[in-house]
Every structure is written in C-alpha cells, then in structure tokens.
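On to chain A.
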Amino acid sequence: MSELRAKSAQMGAVVALVAILGCSLFVGRAKSFPPQHSVPAGEKEEIVRVAGEGGRRGGRIVIALKAEPKTLNPLTAADTPSREVISTMQGDLVHINRATQLTEPALAKSWKISPDGLQYTLTLRQGLKFSDGRPVDMEDVLFTFRVYLDEAVHATQRDLLIIDGKPITVRKVDAQTVVFQLAKPYGVGERMFDSWSILPRHLLETTYKEGKLAQSGALGTAANQWAGLGPFRLKEYVAGQRLVLERNPYYWKTDEQGNRLPYLDEIVFLFVPSADAQVLRFQSGETDMISRLGAENFSVLSRQARDYTMADAGPGLEYNFLFFNLNELGEKAPAEMVRKQGWFRSENFRQAVSLAIDREAIVRLVYQGRGAALWGPVTPGNPRWANAAIRYPGRSLDKSRQLLAGAGFRLTNDEIGGPKLVDAEGKPVEFSIITSSSNADRAKMAALIQDDLKQVGMRVQVVPLELRSLIDRVTQTKEYDTCVLGIASFDADPNSDLNVWLSSGGMHLWNPSQKHAATNWEAEIDRLMEQQLTATNTVERKKLYDRVQEILVEHHPMIFLASPDILVGAKKGIGNFHPAVLEPYVLWNVEQLYQRNGAENARR
Partner candidate 1 sequence: MSTRSRLIICVLVLGALHLGVACAGFFAPYDPATQDREHPYAPPMWLHFLDAHRGIHLRPFAYAQESQTGSFDEYEENRARVIPVRFFVSGAPYRVLGVLPLRLHLFGADVPVYLLGTDGYGRDLLSRILFGGQVSLLAGLIGAGLTLSIGLCIGAAAGFWGGWKDEVLMRVAELFLALPWIYLLFAMRAFLPLAVPPVKAFLLVVVVIGAVGWARPARMVRGIVLSAKERNFVRAARGFGATGGYLLRRHILPETANVVLTQAAVLVPQFVLAEMTLSFLGLGVPEPLPSWGNLLASLQHYNVLVSYWWMYLPALAMVPFFLGYLVLASLLQGSSRATKIEVASAGV
Partner candidate 2 sequence: MEPVIRVENLVKRYASRELGRRAAAFTAVDSVSFSILPGSTLALVGESGSGKSSVALCLACLEPVTSGQIWFDGRDVAALSERESRAVRPKLQIVFQDPATSLNPRWTVGEIVAEPLLVKGRVANRERRERAAQGLERVGLGAEYLERRPAELSGGQRQRVAIARALILEPKLLILDEVLSALDCSIQGQIANLLVELQRALGLAYLFITHDLRMAAHLADEIAVMSRGKIVEQGAVETILRGARCAETQNLLGASLVDRETEAVRER
C-alpha cells in the first residue's frame, strides 16, 4: 500500500515537471503552413511555447472510446466521449493544466482581476486562427458568450455563468481586451474560464439566428463546416466505427525548439462499446493508448506487458459512497419506510454502519489495491483541497456494536444466518442497497458492505438497478433505502461539487433540492459553501472547505468508501505520455504526444 503511495507521488512529480513555464512571444508566421486568410499587416502572431520533451512530427494515435461521442458541439455535449473529443478540438481562454491543476494562459494571454473581485479583464492573444484558417477576433469571443448565455440554446454549462442569479456580462474594451462583469465575487477566480470553447462565429452565426445552433455540430458535419481552436480538427466520421481528427496547422502552441504543435498528424477515436473489448484492442496493438481501466484489467495488462507501458497515476477525483434516504417523507409514506428512516436519521446508526464497513477490503478486493480508502469526500488525488486532519480510523466492529446498542438496537440470535439486529420495537433491521448494474465495481462494493453489515446483525439486500431506473428512484420517486454511487469531479476545486453539498442542490443526493436546509449541519454547510464561493483568498477558502469536510465526516450523510486510481496504458513508442488525474487523463497534453518511431507507425 505504502509502496503505491510512493509510486503515485513520484508520478505526480513527473507530471509537475511538465508544467508550463509561461508564455513567450514567437514573432513571425508559421513557415510550413501559409494561412488562407492572412493576418492583417503589422499584427503579430502570439504563440505559446510549451516546455517538455521535444517530439517528432507525423504519425497517428488510435484510442478507443466506450461509446460514440454524441456531438461535436461544445454547447450541448454532456457525455464523456463527446467531452473528450471536444477537448482536443477546442480551445478556452484560460486553461486548467490537468497535471498541475493550476490555471495557465491559453487564448487569453493574460488576465487581471479587479480588487473587489467583480471585474475580470482578459487580453486575447494576437494572430490566432481557427482550424480552418480564419482569424479569431473579439467578435468571436463575444458571440461565444452570447450563445452560451442564451436561454434558447440550452447550453449544458450555462448555469456556471450565472452567479448569484445574475448572468455574467461581457463587454469588449478594444480589439484585444474584454471585460467580464460579475454580480458577486467568485472564489474560483479565473478557473471559471476553463472549458468555455471559443466558437467560430463565421460558421455558426447563421444557424444561431435560425435557432438551430443546438442541432449543429452533429457527427456527420462536413469537415469544412466545423472549426475550433484546439490542436486537432475534424477529418472524417464513420458512423458506428470511428472519428478521425487531423492536425490543426494553425494551432497556437510550439515546443521549446519552436516547432509548431501538435506533433501528430492524426488522432483516431475508435468506438469500442465494452471495457473488455477495449483491453483486447489495446493488447493486440490496434489502439495506442487506453484509459479508464479497471484494476482487474490493469493487472492483466501489466502482467502480460509486452510493448506497452502501464501507469498508475494515483487516486483520481472519483469518490464512491453509500448514502441513506433522508428525504422528507410524505403523509402517505408506508409505515415500513417511516420505521427505516427512523434508523437512518439516527446519526449513531449511520456512524455504526460506517464503522462496520471494511474500506481496506474494498480497496483490496474491488480495486486490487489500486485505490484509496476514503473517510471524507476529498480524495488523496486532490491534495490541495483535502483536509489533512481527516483520516480513516480503521474498521471497528466493536465500536459499531456499541454505538448501535447505545441507540437502542440489540442483537438476537437466529438459527440460520447468525445474529440479527433488532430495533427498540423488536423489528429486525433489514434494508436494501441499490446500485447501478452497469458498474461492476460499485456492485462489488455493495456486496462487500452487505457482508460487513451482516457482522453487526443487519440484513441487507443488494438490488442492482439499471442506471436510469436508479436515478429515477433517487431523484424522482425517492423510493429506496440506501444507495451506493460515485461522483467523479471535473475539477479539483470544491466548486465543481457545489451541487452536491448545497442543500438546494439537485445532487444533494440524500435529500435533493431542499427549500430550506433540513438540519442545522446542512445549513452550516450551505453557509460555508456560500462563503467560500465568494471568498477571494485561497487560504480562507481552504479553511472553509476543511470545515465542510469535517461536518460531513461528523454527520455521515454519505459514508465515503474508496477512490480508485487512474489507470492508463500506452504503447512504448508514444512520447510525452504523462497521465493526469483530471479528465482527459491521457489526452490532456495531446498536442505534445508523438510517435517515437514514425516509420513503423506510417506502415500500419
């Protein structure tokens, strides 16, 4: 276990080395790719020079996606494959480096935050061009945010631009400068500009005016009808089979030697629906990289490693947990449910359950040791925000039994099946855990918990439900006892999980969308989260968030279980392969990836 820790720490160090050194100016035009639309005279092209191992041009990388991306349109994309593909095709103003988890200048070469925290002034890089060669100007930026904010478009991320109920306003100052005006200070600072793809106005304005913007960017879109500011651009889509992207010759980054990035000519996304089939494809050499590996498949690949490298990037941001149904029960709620909730509402009961669960066994049996036991919501993969004071005290059946006895439960003996826990009224403690049937890991966790709780006399049934049915029960009908789920945060910042911790949040799973906080401690979390949202000082925010974590651990609305490591693999021939624990795990530095052996690759 400790060995793994050390390994992941090392990995982190490697990743940190690749951190950008900042931007430097690169004067002049790209030599090999004369633009179709020339830059106005006197305007220079401001290019980012990226540190790191220099690669060689050419070649192709093939990578599998578990499903077809649903769209190329950053406005409507909601699924992981789409986001992964879009991240390689689009650029944002300010970017969060997935390895360092810090912001870095991207399309905006610099930014300034006013002292009151309400005004963000961003300076746009000069001489930028879309992947079709058309120059980028401030109108594109304004168009982008107009579109994202337009309610009729239904951009999936629109809510992130609404602060304190008021949308951000965007104002152009001059050709290179834009000002974002907030209604209230926003703690995340410039991080909020990450992932807002700057859209090509020249291609989308007509469709926008026709009100069909949400429909554009379908997979069948012709390559010349789609453009972005990412390292790759659309080349070809074959329904059900693959999506091929090609090098964007106008990309705005170079390596240290001044060679225009990206190195690769092509990146091919194959659609391989099952995780096991993906492993097979990787093992047979048909794909070059693999990510989102389960621990079992990871060890199979590691055992048989031939011409590929497997990497354990350490715990990611995914936290898995068990939660109880603490929703307000209506008048018509069945007596049985009322009784069960009587137990669930008892904090001693919840804590007893938590103490009875063997998290080390979960890490070992579910993740084959490639994960971390969790006691609080922030994983070791997010060292900046984790509350170091919170530690997993270990499993204790004795303490668990004591707590239960203190809460009025007692043990009786049943002939078959061992001791049985009954509540104060003599009713046996029996409840169900629902899990998603499509996630084998969580199903396994539930089965382990079932066995753990049997030790303290609780009879638990595991009910695997297909994902939609599960979500429907948790968020709509609210007919369930307990549930095992997991959340993988997009970003290390606490704000990415705001919806989970706020009592009014739709993902406040144990009791979502409350009008008023149901308990004092939930009210306190609300207050703390609101405070950190507007605090501008990181140290202060951390202090507030630490307290949130403490409260969660104290009251156990969710019983945190474990966090899996990010497990990936790549062919030995791939250069600059440095997986991150933030999505996209292996493609975050796609512009720097290269094929060491170009000739061999060309033949394939």
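Just so it is clear, contacts are C-beta pairs under 8 Å (C-beta built on N, C-alpha and C of every residue); 3 or more make two chains touch, one makes a residue touch a chain; residues count from 1.
Basis for inclusion: all candidates are chains of the complex that A comes from, given by their letters.
Since this is a predicted model, take the numbers as computed values, not measurements.
Among the candidates 1 or 2, the one in contact with chain A in this complex is 1.
Chain A makes touch with candidate 1 in their complex at residues 3, 276, 279-280, 294, 296-297, 299-300, 303, 336, 358, 361, 364-365, 368-369, 415-416, 430, 432, 434, 436-438, 440, 443-444, 446-448, 450-451, 461-466, 468-469, 472-473, 479-481.
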